[in-house]
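Some notes on the structure that comes next.
What you see is the complex with one protein chain gone and the rest in place.
The chains carry the letters A and B, assigned in the order they are written, with residues numbered from 1 in each.
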Amino acid sequence: MASVILRHREIPDINKLNIYKKNGGFVAFKNAVTKMQPSEVTDVVKNSGLRGRGGAGFPTGVKWSFIDNKNWPHYVVANADESEPGTFKDREIMESNPFQFLEGVALASYAVGANAAYVYLRGEFWQVAAFLDEKIAEMEAAGYLGENLFGTEYSLKIYTHLGAGAYICGEETAMLESIEGKRGQPRIRPPFPAVYGLYGKPTVVNNVETLTNLPLIIQNGADWYKSLGTPDSAGVKIFSLSGRVRKPGNYELPFGTTFRQLIYEHGGGILDGHPVKAIMPAGASSSFILVDDKVLNTPMDYASVRTLGADLGSASVIVIDDTVSIDWVINKTIHFFKHESCGKCTPCREGTYWMMHLIDRIHKNGHSKADVDLLLNVARQMQNKCLCPLGEFSTMAVVTGIERFSQDFKVVSRNS
Amino acid sequence: MTKQVTLTIDGKQVTVADGMLVIDAAKTAGIDIPVFCYHPKMEPVGMCRQCMVEIGRPMIDRATGKAILDDKGDPKVQFMPKLETACTNPVSEGMVVLTQSDKAKAGQKANLEFLLTSHPLDCPICDKGGECALQDLTIAHGPGQSRYLYDEKMHLAKNVPLGELIFLDQERCIQCARCIRFQDEIAGDAVIDFDERGRSTQIVSLSDPGFDSVFSGNTTDICPVGALTTADFRFGARPWELNASASICSQCPVGCNLTFNTRREAMADGTIVIKRVMPRQNEEVNETWICDKGRFAYHYVESDARLGKSLIRKDGRLARASWDAATRAAGQAFAEAKKNFVVLASGRLSNEDLFNLKSLADQVGGKAVLYSNMGGGDLTALVGVGAGTNFGEMGKGTTIVVMASDLYEEAPIWYLRVKQAAERGATLIVANPRETKLERYSDFVIRYSYGDEVKTVQDLTKKGKVGDAFTKAENAVILFGSEGLGLEGSTALATACARALNDTEHVGKPNNGLIGVWQRANDQGAWEIGFRPEENLAAALKGKTVYVVGADPAGDDPALAKALSSAEFVAVQDLFETETAKLADVVLAAQAYTEREGTFTSGERRVQRFYPAVPALGESKPDYAITSQVARQMGVILEGTSASVVFDIMAADIPVFAGLNYARLAEVKEQWPIVGRGDMYYGGSTYENKQGLGVQLSNAASRGEKATLPRVQKVAAVRPKENKLLAVPFTKLYDRGATVASTELLDQRIGQAFVVLHPSAAKNLGIEAGERAKLTLDGINEEVVVKIDDTIPAGVVLVPRSMGLPINEPGEAGLKAGKKAAVR
Partner (left out) sequence: MSLAKKYSKEVKQILSKYPAEHKRSAVMPLLYLAQREEGYINKEAMQEIGKLLDITETEVASIVGFYTLYHDKKEGKYRMQVCTDLPCALRGADQFMESLCEHLGIKVGETTADGLITLESVTCLAGCDKAPMFQLQSPDGLEYHENMTVDKTMELIEALKKSGTEVK
């Protein structure tokens, strides 16, 4: 099947403007601007069943329709912060298929009436940002961005904005604060960005992968896209496969592909032929899935993964084999979240710090049951109290790790 | 009226305005939901997570838009699965809130435990102990035992100066950001902020001087723990040992309501002393805030240099005298003087003091002169702001003009209130020859030249954008000051302002009229009572019998010293043995206003009571009582035992005070936000007002009397001449005035005598920033430090008032580079 997003793997040099154009580039955008009403674009996207690829899986067209049309101007922000451990798909898209992504940004902007869009890249994507700036300049020169596009009233500028090392800026309201030149700390929601976004104006925030789907959806229609996935999860998804597999990498597959297919057919199986022990399907924020045959045969779509007690999220599948102890894994995730907690709210700021002490103690002194119990209790105590999902994310691996892999917390002592 | 909604909180039905937050609705119903980050005067941020409650909302049928009913016909209520923050959720009709359910309490308790993991729990040595939200809540809801290892706590610096006035204890900070948000949202001085992130988050200030804001002390009131303390109070006392006395700030015409906290102190020989100054709520005056001058500059009242006894000149030297001897000497001289008798008094005195002084002058046939270089108080009496004026209610439809005044330096709380009014939509016009801070919030800036004040005001009533903003405004207020002006100039300016307001019918109503940004707390009162300044004061004093009260003319100006040395007789009544006292024949020891009762009339013409806080020093007496005793020696009867009786007599005598008495001034009504009741953290440790909100005076216009305004006097404006510098006076907050200089804590902010030059002028003179120069002014030579500022006009040298340089009005000045000092 031809790729929808990772098309550079089939079309060399699609990152060159003329090659992209030759392969249908900008047809969708031009059609939209010259022949479609913004609301029609939104309707197509709604009907396509496209859901956000940034993690929450919210229907994209529905999100756009929440935009407040009494308050102007509107903005579009592309979320290229990509900082979830185990996620590395947006980077490949932007590096290799940049025009399709930028055309997606342009389509979203047209649909919600934005004349300015910002691409927020994590600071580490310094080179990617410079590359995108070149591509944006080429599009301006070719008349795909700027004033009065295709002879219409519609104008659009796209800008890049670099973050500077803060996972929390992937959270949409923290990202908006960051673009506003403030500390990247989340805002209370509601109001959601569609009502109160960048500079207090209605704003759509979408993930890079979400946006990159748009040109082909507009070109080929909603039904075409729907036909690619499962009823609950339309279309294709990029699975970032990492961990103890032979061939880690990005795999663009239709929703409904099983874990087994991903790990064994595409990922080449486990290093040294070990068995899979656990899967974290959504990066460090995931719950652990305790793996057996049934799990491996489960189709990867939003609803099915939920039956396993986890969320598909951004589909950053981290594979853990039987050489790895789960307490070591949660040590890594807790240190990650402690480092990335923005410090705005109490439970996350203090809870991640406390959990870090507990896991360090557990590792240094051997597992005392009291410490493991306390760790589980602290994590549970944080749940449902944090201001934003980061604090909640930090507890997922801890709670499910201790609950589902209790044998890994039974070792009484260990050399440090 | 705004729509009202009814909800249920802990089973109690509450009806409040739509849009109110759950936390505030609970407060009005007497239910205290614990908070740390929320403060009723700031935007909610929901970050501390302490105020978690269960919230249920009626289920609505999507199709019909109507409430779904249960079997009993009551609306079905759906509770959110998660706890919600009461501080970020607005109320809605039919909402059900549970603040005490097991789930809610468990959430609040869990959050407290998280906070305590990092807290040092050093309550026994903490200044906030006894009024600490964390301590109170821990006792009420906290876990009995710590599950957190002490060794794993973060250990951080405990005495970090954010500036010399405010200290930070990093361990105690709970990162609620109240202080940062106050400085940013309310004060507009974002000079403190968080550094780092996560558990490493700490407050820092990089400004120079540190924590460079005149509102900094307020952050210590709203800090819910003992993380921020003032250099003045820290380690001074435990809050529960303190007594509280209501007072009014005596530092500027705003009239902020204060509380003096006092304690008997072993270190002060067992006497009762003031330990700290706290704001007292008056939403129509200072809300819950005060400025740092009001908070810290009170130390003059307890200065060692205070006069405890009266003195009489004997053989050329001042020697201790009995009250009888001293008042007899003064009385005799005054009686003999008749028409040659001059009372020279300042707005530092209370209404009662001034009234007795004026009565005495009238009896003898002498003159009552106000010690001031600013005119126009007769006009503020005619067309001053109408009773009911409240900056807190001004917004869209109101135009505020600030003319020849730098409110940030001269009346900080007015600055704050005008700024907020502008943010609520009031149109703000700021007119000043140089850049001032308030301009950031203005709609129009008028940059006129020193000398063009009158014309600038007259242009306000002309056509054009600015003119329309003023003339067509529903309400208009003008605050006028004396930047760059002497008595003559400010009188002309006041007249022009009064006429502009009168011509546009912005008089006689609330939120309309004229306000004088006076230099002293009770200048307005002095004008109402009939004191008037003298254009040529030196001439008016020469050869006269002078009764100088609450002023130090000889210390301020060598010309006045000279005039007084050739006076017939000088009696001085003061707190200190001032330069003027050194010239006196009799010196009478007055009490500080912290030691007695009285009233001040603020610039907004609000008469407010202050109460005794500490015992009187030595043999000193209240000014009104001394005056009465002097009068008695002359056979004149003036009330001298009770301030409230003096006030009653004044009210019977002066129409504008008619109907007022101490009881009325002490009336209070409920204010929002509610502070000080069950908890000290919701609104901060600001004091609740139980002692009176004061009463605003009526004015001629509001009484329906036709105000006949004088014509604008012609003033020969002095202007910068080529190759000459024009010296213009301006006012700065921290000066060397008698009521500021004794506070050592402020030394750094007061600084040395200085002048300000434009870079081009400095270049011409070959002077660099920070260098010393010789200033020649009015025949005086003084060494000054030169500051350079490119936001002031080129041909002037700005000379601060009350910094030891005699500047009463604009005039020519000379400036010469001093010896080259090393530039810092």
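What we mean here is this: contacts are C-beta pairs under 8 Å (C-beta built on N, C-alpha and C of every residue); 3 or more make two chains touch, one makes a residue touch a chain.
From a predicted model like this one, the values you see are computed outputs, not experimental measurements.
Although one chain is not drawn, the whole complex shows that of A:166, A:188, A:263 or A:310 it is A:166 that touches it. Screening A:248, A:299, A:347 or A:391 against the full complex identifies A:248 as the residue touching the chain left out. The chain that is not drawn here is touched, among residues A:332, A:369 or A:410, by A:332.
From the options A:68, A:124 or A:140, the residue with contact to the unseen chain in the full assembly is A:124. When the omitted chain is restored, the residue from A:60, A:87, A:203 or A:287 that touches it is A:87.
What chain B contributes to its contact with the hidden chain is residues 189-197, 204-207. One chain is missing from the display, and on chain A it is touched by residues 82-88, 90-91, 122-127, 159, 161-167, 178-184, 199, 240-244, 248-250, 284, 316, 318, 320, 324, 329, 332-333, 336, 339-340, 342.
We adopt the following convention: only the chains that are shown with their structure count from here on.
For the pair chain A and chain B, the distance between C-alpha centroids works out to 53 Å.
Across the complex, chain B is touched by residues 166, 183, 188, 338-347, 349-354, 357, 374, 381-382, 384-387 of chain A.
By the touch criterion stated above, chain B contacts chain A in their complex at residues 44-50, 52, 81-83, 85, 88, 107, 110-111, 113-115, 117-118, 147-149, 152, 154, 174-175, 194, 196-201.
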